[in-house]
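The structure appears below as structure tokens.
All protein chains of the complex are present and in place, except for one that has been dropped.
Chains: A, B and C, in written order; residue numbering restarts at 1 for each.
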Amino acid sequence: MTIYLLLLGAPLVAGLIALLIDRDEIRPWFLPAACAIHSYAVVACWVRLPEPAVSGWFRIDAIALLVLTLASALFLVCSVYCLEYLRLRRGRDNRLFTACLAFILSAVSLVCVSRHMGLLWVGMEAATLAAAPLVHFNHNEKSIEATWKYLMMGSLGIGLALLGTFFLALAVLPYTGPGDPLMIDVLLARAGMLSVPWLKGAFIFLLVGYGTKMGLAPMHSWKPDTYGEAPGVAGAILAGVITSCAFLGVLRAFQICAAAGLADFARGLLVLMGLLSMAVAAAFIIGQRDFKRMLAYSSVEHMGILALGVGLGPAGSFAALLHLLNNGLTKGVLFLTAGNIHRAFGGKTMDHAHGALRRVPISATLFLLGFVAITGSPPFAPFISEFSILRSAVDGGRFGVAFGFVGLLAVIFIGMATTVLSVVYGTPNDQPQGPVQGDFPFMLMAPLALMSAVVFFGVWLPEGLTAVLGEAARLLNGVRP
Amino acid sequence: MSLLLAAVATLGVSAVASFVFSRRAAWARTLVVGGLAVAAALGGLLASRALRGQGVPDLTGIWLVPGAVFHVGIDPLSACFLLLVLLVGGCAGVYGEGYIAASHGHVPAAPARFFFLLLVAAMALLVCSRNAVLFMVAWETMALSAFGLVSCEHDKPEVRKAGLLYLLCTHVGSLCLLALFAILGHNAGSLEFGAFAAAPTLPAALRAAAFLLALIGFGMKAGFMPLHIWLQEAHPAAPSHASAAMSGIMIEMGLYGLLRLLALSGPVPAGVALILVVAGLASALFGIMFAMVQRDLKRLLAYSSIENVGIILLGVGLGCHGLAAGSPSLALLGFSGAILHTINHGIFKSLLFLSAGAVYQAVGTRDIEACGGLQRGMPWTCGLTAIGAAAICGLPPLNGFTGEWLIYSWLLRPDAGSGMRFAAPAAAVLAIVGAFAVVAFSKSCGTACLGQPRSEAARAAQDPSWIMLAPMLLLAVLCVAIGVFPQPVLRAAFAAAGDVARVSGSGVGADFDQWSRLLAVVGLLGVGVWSMGALLWTWRNLLLRRRGVGHGPTWGCGFTAGTARMQYSGSSYPVPTARVFASLIGTREEVQAPVGYWPAQASFASRTPDPALELWLPVLVRRFNVWLSAPRRLQHGRLQISLLYMSVFLVAILLWKL
Amino acid sequence: METLTSAVSFALLVLFAPHLMLGVIAKTKAAVAGRKGPPVLQTLYDVVKLLGKGAVYSTTTTWIFRLGPVVSLSAALAAAVLAPLGGPSLVAFEGDAVLFAYLFGLGRFVTVMAALDTGSSFEGMGASREVAFSSLAEPALILSFAGLAYRAGSLCLERMFSIHVGPSAVASTILALGSLFIVLLAENSRIPVDDPNTHLELTMIHEVMVLDHGGPDLAFILQGAGLKLVLMSSLLVRLVIGDLPFVGAAGAMALGLFLVAVAIGLVESSMARLRLVRVPQLLVAAICASAFGLILVLR
Partner (left out) sequence: MHELSQLLLTLIVFLSLYLLGSSSLTGCVNILALQGMCLGILPLAIHERGFHSRTFVLAAGMFVLKGFVIPRVLLYAIREVKIRREINPLVGYTSSLLLGALLIGVSFIIAERLPVPAGLRTGLLIPVSLATMMMGMLMMISRIKALTQVIGYLVFENGIYLFGLSIAYEIPWLIELGVLLDVFVAVFVMGIVINHIARAFDSISTEKLTSLSD
């Protein structure tokens, strides 16, 4: 129970304190504290999975553990990053920003630990709402527009997800047993007796609903605007954590379908949306001049890869779950360094930002490395997961899918390389504007830590992690507890 | 095998250390030279063991990555390439120190050193890796460090362009290789090379796909036409020692991959062999044609790399044909010719790139029209260049001839006539290629080194420091030595060919003895040429000692006021040859003929655009953009439309799937 | 004994045959023109005289210029070792044909480099033309070699150039003769490709490359060029006479060389020099001839 309290409570309390405190310069320090406690709890989970609590409404299984770990790690480094970032953005009131970051952590922890589809949905909704002020942080016209789009589409998606949850309820009803009918364990236990049409409907609505939050095409169009306008750190949180939690929602739905013997139906949809997302990303990454929007599309692409992987069966699910981690970490690197470059040049298009290697050498190098990593080059971690997904496609005899996968990866690489190289290389064409220039230790430590993790997992995948991944893939593909 | 690990580790450590101590030039230099020397010693020891047939047990380590095993092994095939990598890498690296020092900060020292050592280390690991994942890791490390080298001087726009092009090409190639290994792994149930070899043959369709992927993946790196687009851009862009390593060994890695794949996958159908032969001939012919008409020294060399790769590919194709025809001796001959030429090419091409670098630093330009008469200022460089040029033309007393001779004797051997109708035409094309090579390199060497200086810089040019000359000297000596005494290298090449053709040691031995006896005669005649030359030279000197030797201006056929600008220019030199084949390479000439009795002005300009880069690639890109601009219109920033997509998609799915 | 005699005869041949052939050519042309003509061994006298002379070097030139003649002559000598003059060639092995062809390549390369070393526009022009035409002569040579090699079942000159009985033997022989003769004319800078004794540098090819050479260098060059002529003509002869026993072979070879020289003389006195743009067509004709011969063999 204490673990759950730490996971949910610590960030919540930190957020509330941040709301109450009046001093802009002390406020941010509560974030790292809360994140440290949170990470401590997560480590405890790795040591020994905690018992179910609140009559089984809270439990952490392998799948949740992965997402939770990713969220905790990203938040820890981002909170460190924020210390310096917010110091640089002095003058802008960071009360809401800090508080909302903490609330998001609490909400995503809720999503991870809850064993109830309704509770999971509540967590998702809370996270969505709490993220809005982050997007809005810059308070200019563009950020308002981005926030508006984010809210409208997000709320619509979340509404659809709620509807999907209702469908699930209708699929399981009438139910007269212990516990709430929407408990995941109940659903899995009665998977055989669920009403198929309602379940199918539920999966479709949950996929579209949570898929909107993930940013799967064609529900992706809020993503470039939001990521483009939000500060780099917010982008990292959105692209690394919230999307992963939304994916967790999809995974839960898939888990139930698989248990109910609807795996093929679900996989078909996932493969379809996966390839669609990659194609859309490819189309928009080519010739993209704004490197933050480019990252957003790359995020769309990788969400597609995740969906595709799960759609390709057990081996693919293993790879997809691994890719969930790798993508989150690498995206963290990319967004944080992109934020640094953006600030150093006062612009986020190739026209403003050019020759970053000269002005912010370390950030630019990390940005370049992150790009190389995210496009699946060894020896970085995403290579392993993408290669495994390719292998699972080939092994499954899905040669068409494999061909599309490789082809789209190539196109996307071409698009990204063109932008990234022109941002990183060359000589800056204008004099640095603004008071703050160059690299800052804290704002480098965060991406540096993430990058080293990416390299490490690229050359060495610890047994413990592999075991958890295997367990998660097993759970995912229709194994009843 | 621990020797290999030690070598790779040495290189890696010295790479990092040289990066860390980049401020202390002296330390970094010692680190680089020392690291390369140690690595070369260790690797050389290992390779010589493997080549002497002492079985070196593989080394396998647990590697906690799905499908991956840290599995390295060495066989003659690996040993040949390992030796080549360490030799050329070592020479280029040592030279590079002088080059960096002399560039006065134009070449950023830290990245140049770091990426170069990384490149060598990656290639050393690559040729010994026995697991697909390890192979890919080494492969990509190689590709990326080469990218780092190419974009060292990224302040120049053309360098950035070249770097981007190279990166795109190499990554597309790597993706093809990933797909290839996925297919092979699917068939073998494991990513171990051994499993690939043991696996049942693929079904026809997959086989064709795998072959195509391999050809694109490895060919993109090796630079066959028309996959060569990056090559002639990237090699000039990189610092010269890097270009030497890239052109001398990195592109050979593509060929190594091809050979390794053949060694694993066994005989290929005759049609495939024919495809390889045709591709090789096309690369050779067009490569050298484009080389002939270049003005940029390093670009010319890059194109000639395409040519040599084509010749090597031709040899590989011949070997495959031998396998398909069920004649191991033919297969051995073809493969060993290819491998021998690979080794030779590595040597003389790196020599030429290094000397080109020296010329570039001395004159400050790569345009041969601005050089000329360097022979006076830099006799060493030019002499070594001349040797390299003669070698790359495949002229007898030098090493270039040996490999081509093997390939010729495959093509012209009596039983090749029957059933292999392509043999004779291939021989003819090879002859044309040889003649064109003479044109190209007599042009480059003659225009740059000989005659009168065409610019002040050329007049003032001086030989580089010994640290740059020594490696070039070593390579040149090797060119001569292999030319007159090819047997040891031939033995290695045959042993490697035995691996590729899956022929047992004894079977290799018989063929090797036959061919080494013949090549020994060639070598002896080479000795004869040298000694006869020396004899005549001394005789001539004796004769001239008795008589006086006068000096005067060049005979201008009565015209006495000749200037340097009246020399035959390097651009016009190949024109008579190029005119004959202009239709093939699309040379364009803009002529403004002199008119009237007192013509005021006249001009002549000819340029030969690279078809792949300037003709079909832009078209492709344009079409591509057209295709992509359609969906791009869908993201118009209107919230309502986005919502529309979402709802329509939802309803459609509901109606379709529910 | 055998080897000694063959060595001696080889030395004599290498020494005198070139000049005899050149002399015969000159005589023939003179006879056709109704002149008396120079003595048969005139070129030999020239060579001897040149060997005794000093040399004048352009200040532009370097050691490469001085090296050119030496290497080209030694390459020609090495080729002579391989060539089946009269009896069996001194050195014969599978694949010596390729070496034979490439040794001429070596000679050409060094000559061209020497020419470029002078920095004279004329010599550069000559070099440019030389390499241009050789790039067409090479494939013709190799193709005819290929045909002969397939026919003889060996890539050894003395087996390739021998009487061959069998279907379409005569036709293929004639075609090989034709193409080799054209190659000979081109490689030895005879009319109709080049005019050795024109006096307008603009029209020269080979001669213009050696304008700056004098003294022993020029002597070496003349000797080498003549030797090249002899070697290629000897191949033609061998194609007809095959390998006879030693003595007979020597006589037959001498006769054959004489006839070839006469033929060259007749061609030179009967034809005018082709325009430079036409020369490639001639060489392509040679390629076609050898290709056709090849097809006959492979059929």
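Heads up, the rule we're going with is that a contact is a pair of C-beta atoms (placed from the backbone, for glycine too) under 8 Å apart; a residue touches a chain by one contact, two chains touch by 3 or more.
Because the structure is a prediction, the values reported are computed rather than measured.
The undisplayed chain touches these shown chains across the complete complex, A, B.
Here the missing chain is touched by one residue of A:Ile21, A:Ala36, A:Ala53 or A:Leu129, and it is A:Leu129.
Shown as candidates are A:Pro181, A:Gly274, A:Gly404 or A:Pro447; the residue that touches the absent chain is A:Pro181. Here the missing chain is touched by one residue of A:Ser109, A:Thr212, A:Ser244 or A:Gln288, and it is A:Gln288. Listed residues A:Ser155, A:Thr365 or A:Thr466: the one in touch with the omitted chain is A:Ser155. Touching the chain that is not shown, out of A:Phe166, A:Phe403, A:Phe442 or A:Phe456: A:Phe166 (per the contact rule at the top).
Touch with the hidden chain on the side of subunit A covers residues 118, 121-122, 125-126, 129, 132, 136, 140-142, 144-149, 151-152, 155-156, 158-159, 162-163, 165-166, 169-170, 173-175, 180-182, 195, 197-198, 201, 224-225, 228-229, 284, 288, 293. Touching residues on subunit B toward the chain that is not drawn are 632, 635-641, 643-644, 647, 651, 654-655, 658.
Everything that follows uses one rule, which is that only the chains that are shown with their structure count from here on.
Chain contact topology: the protein chains form an open path, each linked only to its neighbours in the line. Nearest to the common centre of all protein CA atoms is the CA centroid of chain B. Averaging Cα coordinates per chain places subunit B and subunit C 35 Å apart.
Averaged Cα coordinates give subunit A a centre that lies 44 Å from the centre of subunit B. Rounded to a whole number, the gap between the C-alpha centres of subunit A and subunit C is 78 angstrom. Within the complex, the subunit A residues that touch subunit B are 148-149, 152-153, 156-157, 160, 197, 200-201, 204-205, 208, 212, 218-219, 221-222, 224-225, 265, 269, 280, 283-284, 286-287, 318-319, 357, 372, 375, 377-379, 383-384, 387-388, 390-391, 393-395, 399, 402-403, 406, 409-410, 413-414, 417-418, 421-422, 425-427, 458-463, 466. The part of subunit B that touches subunit C in the complex is made up of residues 372-373, 375-376, 379, 386, 390, 393-397, 401, 405, 408-409, 411-414, 416-418, 421, 423-424, 427-432, 434-436, 438-439, 442, 445-447, 450-452, 518, 521-522, 525, 528-529, 532-533, 535-537, 539-540, 543-544, 547-557, 562, 564, 566-568, 572-577, 580. Looking at the complex, you find that subunit C touches subunit B at residues 51-62, 64, 66-67, 70-71, 73-75, 77-78, 81-82, 91, 93-99, 101-103, 105-106, 108-109, 112-113, 116-125, 127-129, 131-132, 134-136, 138-139, 141-143, 145-147, 149-150, 152-155, 201, 211-212, 215-217, 220, 276, 280, 287, 291, 294, 297-298.
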